[in-house]
Structure formats: C-alpha cells, structure tokens
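All protein chains but one are shown at their positions in the complex.
For clarity, chains are labelled A and B in written order, and residue numbers in each chain start from 1.
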Amino acid sequence: MYGKGILKGLGVTLKHFVETYVDDFRRGRKRYGTREGVEYRSSKDVSGLFTVQYPEEQLIIPEEFRFVPFLVYDEGENGEREIRCTSCGICAKVCPPQCIWIHRSEDPKTGRPVPEPAEFYIDIDVCMNCGLCAEFCPFDAIIMDHDFELAVYDRHSNNIYDKEKLLKPASYYQKIRPRNYAAQEKIRQEKAAKKAARARK
Amino acid sequence: MTDTTLVAEHPLLERFPEGVTPDERKGYEGFIVAADRLVEFATALRDEFGYDYLSSVTGVDYLPDGKMEVVYHAYKSTGGGALVFKVQVPRENPVVPSLVSVYPGADFQEREAWDLLGIRFEGHPNLKRILMWEGFAGHPLRKDWKEAYFEEEKKPFGSRWPGGAVHRAEDENPFGKNVVYPPDFDPEKWTPVGDEALYAGLREFKKDDDLKTEQVVVNLGPQHPSTHGVFRMVVTLDGETVVRLEPVMGYLHRNHEKIGERNTYLMNIPFTDRLDYLSSMSNNWGYVQAVEKLLGDKIQVPERAEYLRVIMAEFTRIVNHIFAIGTLLNDLGAYFTPMLYALEERELILDIFEAVSGSRMMCNYFRFGGVARDLPPGVYEKMRDLVFERLPRKIDELDRYLTENEVVRARCEGVGVLTPEEAIAFSAAGPVLRASGVPYDVRRADPYGIYDRFEFDVAVRYHGDVYDRYLIRLDEIRQSIRILQQALDQLPEGDVIFGSPKYSMRVPAGEAYGRVEGPKGELGFYVVSDGSANPWRYHVRAPSFINLTALSRMCEGDKVADAIIILGSIDIVLGETDR
Partner (left out) sequence: MPDELNAKGYDIPPEMQNTVAITTLDKLYNWGRRYSAWPMMFGLACCAIEMIATAASRFDLARFGMEIMRPSPRQADVMLVSGTVTKKMVPQIVRLYNQMPEPKYVVAMGACASGGGPFKEGYNVVSGIDKFLPVDVYIPGCPPTPQALLYGLMKLQEMMDKQSIKSVRWYQKGDLPEIPVPILGPDLIDPRDYPDFEFKLRQAYAEKTEEEAS
C-alpha cells in the first residue's frame, strides 16, 4: 500500500510523543530536578523527555571533563598558599597553541631562578582545552577545571587569566577530581616518604 | 605499504628503463619519475599494473635542496598497499604535468598544491586557487613564506618561558589585525578580483535549441542552511535543472598544515580533533598511525590500547553516520525530527567520550604508542549497555521510520548517481565509493590496528544514488555495532600506553603515510620528518575534500533541490574539507 512507510514513521513519532507522558507519569516527581532523575535521563533506558533543564539542573560532570586549566596551591597550616608550580615550563612548552606565559622568579640577591612563578598567564581566547599541560605537569600543579560558566561581556579585560585568577586550592581539586587526586596524592606521599628516609640516612 | 626490497626489482622499472628510478633516500620509498614521463607512467600504472585509484596528491617544499616534490599515492581498488611515486622539479618556477586526464580525482588536490605551494600543473583544466582567494599574495605553505603573526620557525616559542611577558599577537601588528601586505601595495590603485571570472565560465548558451531559456547562475552558500557549514556552490540553472555546478571552498581554511608544520609531533594530536570535528577519534588515529610508522620498532602499542582504539573509532563512526543521516533528512525537508532522534543517541555516546577523554567532541585521546588514559570506572558497563541493548534497538527504529518512507524514496532513488568506474576515477572514498558498488574499505583492503581479528562485512550497495548512500550508512552502523560487541567482549587487561609518554621527542627522518577508514572515507596523513622534533611536512588527505570532486558530476542534470541532498549524502564536514 502506498503511504504505508509514512504511516509507520508517523507511528514511531507518535510513540515518542506518548512516551513522554507515560514516563512522566511513571516516574513522578523524581524525574526532574534530582540527581537520580538526571542520571536516568543519561542512561540507556531513557525514554520520553530527554531534556536536562539547565540551569535548574545540570548534567553530571565526569571527572575527566576538561575546560580551562587552573593552578593548584596547597593550604599551609597558617592559611598561607603554597603554590605547587615550580615554573619548570613544561606546560608552556607542550601547549599546542602556545597560550601559556610563565615568568620565572629569581632570587633578588643571587639572581638564581627560584622554583616559583613570578607571573603565570593563560590567554583563554587561545586555549584549546586539550589538557596536555595537566597531563604532562610533573608536579600536579596545573589541572583542568570543571567550571564552564565563564561567559563575559568584555574579553579584553577578562580573558587573559593571571596567576591570581588561576590559583585555586587543592581542596577544590579534590572536590572536582577525587579519583585523580587520591591517586596523585598517594604518589606524592610515597615520594615524600622516600625523601624523608633518604634524609634520615 | 610497498615492500622496500621489491622496489629495486619492480616490473615498473623494466617497463620504464629511463625516467623512473627508485627513491633511495633513507626512510623514503617508491619511485622518482621524470616530469616529462609522468603522464605516460601514470597511464601505464593505471591500465597495465592495476593501480586505478589515486588516493593522494600533495607537494613538499624541500627548501634546503632547492626542490619542490609532488608525491602521489596510488592503490589498487581490489586492495593492497600503496605505490608511491614522486616528481621533483626546481623550486623556482615548478611545473609538473597534470594528471587530471588520467586520474580525474587529482583535480582538487592539484589545485590545492598550486594554491598553497605554487606548483603549476600544466594541462590542468581549471588551475585556480581553491582554498585561498584569487589575488592572495604568495603561496603560504612554502617554507620561506611568513604570515602576519609569525613568531618563530618552530614551537615551543622562546617568548613563553622563562621570561614570559604576556602579549596578544594583534598588539604587535600596526594594523591591529592578522594581516600583512606586500611592501609596494597601494589600495587606491588596486582593483579586487571579484567573482565575475568565476561566473563568466559558467554561462553558456545553447545554439541549436528551439526553446531558448536563459540560464541563471545561483549561489548556494557560503551562508546557507543546508550546506553543512560554510560551503558554497555556484550553480548554473536551466529552469530548475542543474547545468553546471562549481564548488567553492576555503571559507573555513584554518591553515591546519602550516600550523602543523610548526607544532611538535605531540601538539598536532589536539589539532587533528578539529579537522573532522564530528569524528575526532578517527582523526587522532590516522595521525598517530603515520607517526608510529615513522617511529618504527621504537614503539609498540599494547593490546588493551589497540582494543580501546577500535572501540573509540567504531563509536565515532556510529556518531558520525547517525548525524549524517539526521542532516540528510533535514536537507530533505524533514525538519529536525530525525535529527532530534539521532542526536539523542549521539549524546549518549558523547557521554562516554566525555567520561573517557574529558571532552565531548575534541577528544585528544590517542597518543603515540597507545591512548591517553584507561577507562574510568563504570564506563565499560555503560558502553556494554549501549552496544548490546540500546543502539541495536534504536537503529532498528531509525530503519523502521525512515527507510520505507515513500517521500524519502521518491526524493532519493535514482538521484545523484555515480557509477563504480566514475567513483574510482574521482577518488571517491568511504560510503560514497561503497554505495557505488566498490567494496573498498581500508579496514579490509589494507588492515591496520587489529581489524583483522574482527568479523564484519564490508557494506556495499550497487545503485550509487542518494538512497543507497543513506542505506550504506545504516549498514555500516550495524557492522560497527558488530565490531564493538566483539571488541568489548575480548577487551583484555593491561597497559594502555607504551613506556612513559614524553612531551617532546625526535622522530627518525623519512616519510610515512598513515591511513584509516574514517567515517567519511579514507583519511590519510602524509608526514615527512627531517629528524627533528617538528614535522617538516604534514599533509592531510581529507576524504570530504576529495569526495567533492565528484559533486558536479553527480548533480549535472538533476534538479536544484536535489543538489542539496546530493551534497547531504556525500556528508562533508567543512573543518576537514578546508582544513
């Protein structure tokens, strides 16, 4: 019969349409606005409405998600910031679009380089979010952020991130990437233990 | 790949005792052909030796030697390795005979080499610039040509570390923009080269026709809702029938190759993501494969990484084909519904990519000797859920509501036909080639990775029309699911990368051509190394670019509305077309 294909197609779309109501009815209140609901809507079983209603609810961000990088500092006992970066420059060397600028500190007396950056800039209008800087950083000092709400009205005054804007505490790092943090922390502690052992000898 | 021991005794050398010599540079392969024997050589290659498929044509600027080299890669359409042949000409005024008469598929690629490297192809029917505009000063891929924001010959730049003083490149330029003009340029005395020349060639008047209708030249694009990006077709119409069609591209020419030659090898991986931005994993693979060939024995890919590569590449194929079907239906006028359904599945697969690689589209997941990281917990189960349950069900649904649809059939069947002979001659690749009845799939014809371990069929259809190009994508999704099911079942434990990854490495001098069966077709990367940390030449054989060579042939004689769906059925992505 001519037109059977069209009718079959319309049947599928009708099914999709009806499913939205059936599914809303079956899942009730839990379907929207809850983590469980968002998880369901990103699972294999989802039928019916597929929308995640940002900003009221958000997709669950996987740990590996990368947006722009940030610098990690450890919080000392008195609240001082211990910047992990030693300004070794590997991130600046590996960056594909070359959007990282590092000015190494120098000891004012001897003129020798000090392992801390005096300045650290990232031009996020050039950054391609590739994550190579974080991947190759030997000190876990630069990490890819999860924060994507960065839209601004003026890029010229906002979009070159300096050291102050890039620095975030290690606790934030732990919060967004618990698994990576735990793994790296383990390695760091082992290293520290070895160092201490060597020092004792 | 050609067996190097065979080159010295290849029957081609017997056939051409003069003018053809083996390429004896270390790390290189194939033959060097004298420019005046090229056409004769290529004809013999095609007719006597069975190398009927010319895959890639590109130029290399050997500045220190004062030479310009044109590199050709030819294959047999029945499968097997490449036959590489080269022509060397002096750098000043390089002239090479055109091969368009032998292999029509060389058309756009020769134009590109003229545009970017300034190699003139004698006998080319339409040797105009293709990516840049007519009137642009210089040939940018020449090694001594420098752009406005030029900083240094090679990355990393010295200004970034240790004394990094932040600056924006535009602040250094007196114009405040990314521009550079010849020193004697005077805007007052200069007249722009407009599109008139382009239009003039397209109008032709029939003389012996009773009913005279005037032909109209219509521009479709570059801003057009169904050109899949910034692509432009200049169409000459007689009534509603397409008389001639000329594709105009370059509106997204982002200088991928020039930047790629400045990058280190590792830096290029995230850039390849942005070629065909719908299928970044396949792009990664093609490039990584080329560089791994150059590295040779120095690097071995662990088992688990091989499997992960196949899994990601096949997921990418599904994402791409499902999107291609969605946009094709969009072009047909089924405004957005099939697209919405297709995008749902795409989103679920992108969730997996995001969890594994960190980004939905720009995955940057492959590394030399493996992949960037292992699967995070929970992802394997998610992949199984999709592959064994949801995707087969949803593909069947897609099949059910579209394939039999009478409107789809009426619009697609018999439209934009490409015969198998034409498809091979035009160097069409991927679904376009296979829908024309040529069962050529790089995964089978020249297996790479571990594809020889899986059971799957090379999808093939025989009509060569838009409808078959739609069906073949459905078939390929099904085959991909089949491969995925096997790969997920067999996925071994172990390392995912060889050794500890380095951020900078030297690559032995030589050339390599890595090719994979991307979702759009054969995706090749031609890399020449001079032994340093940056490639000397980096060229992408882009399937969506070369598939367009056949576009005007497919559209001639069809209606203008069909031109849109024919373009949709080729499935181009402008990031790859223009690079």
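Descriptive notes on the structure:
Assume a contact is a pair of C-beta atoms (placed from the backbone, for glycine too) under 8 Å apart; a residue touches a chain by one contact, two chains touch by 3 or more.
The structure displayed is predicted, hence computed values, not measured ones.
Contact with the omitted chain, checked across B:V179, B:V218 or B:A410, is made by B:V179.
Contact with the chain that does not appear here is found for just one residue of A:T34, A:Q58 or A:S171, A:Q58.
Checked against the full complex, the one of B:D47, B:D65, B:E153 or B:E170 touching the unshown chain is B:E170. When you scan B:F49, B:Y149 or B:Y199 for touch with the missing chain, the hit is B:Y149. For subunit B, the residues touching the absent chain in the complete assembly are 131-133, 135-137, 140, 147-151, 168-170, 173-183, 185-187, 190, 192-193, 222-225, 229-230, 250-255, 258-259, 262, 270-271, 274, 277-278, 339-340, 343-344, 346-347, 360-362, 574-575. Counting the whole complex, the residues of subunit A in touch with the unshown chain are 50-55, 58-59, 67-68, 96-97, 123-129, 148-155, 159.
Note that only the chains that are shown with their structure count from here on.
Contact residues on subunit A toward subunit B in their complex (touch as defined above): 2-6, 8-9, 11-13, 16, 42-44, 50, 62-66, 87, 89-90, 92-96, 98, 100-104, 113, 119, 121, 123, 128-132, 135-136, 144, 160, 179. Across the interface of their complex, subunit A is touched by residues 151, 155-157, 159-166, 168, 263-264, 266-271, 273-274, 337, 341, 344, 347-348, 351, 354-359, 362, 364, 372-373, 376-377, 382, 385-386, 389-390, 397, 400-409, 501, 503-504 of subunit B.
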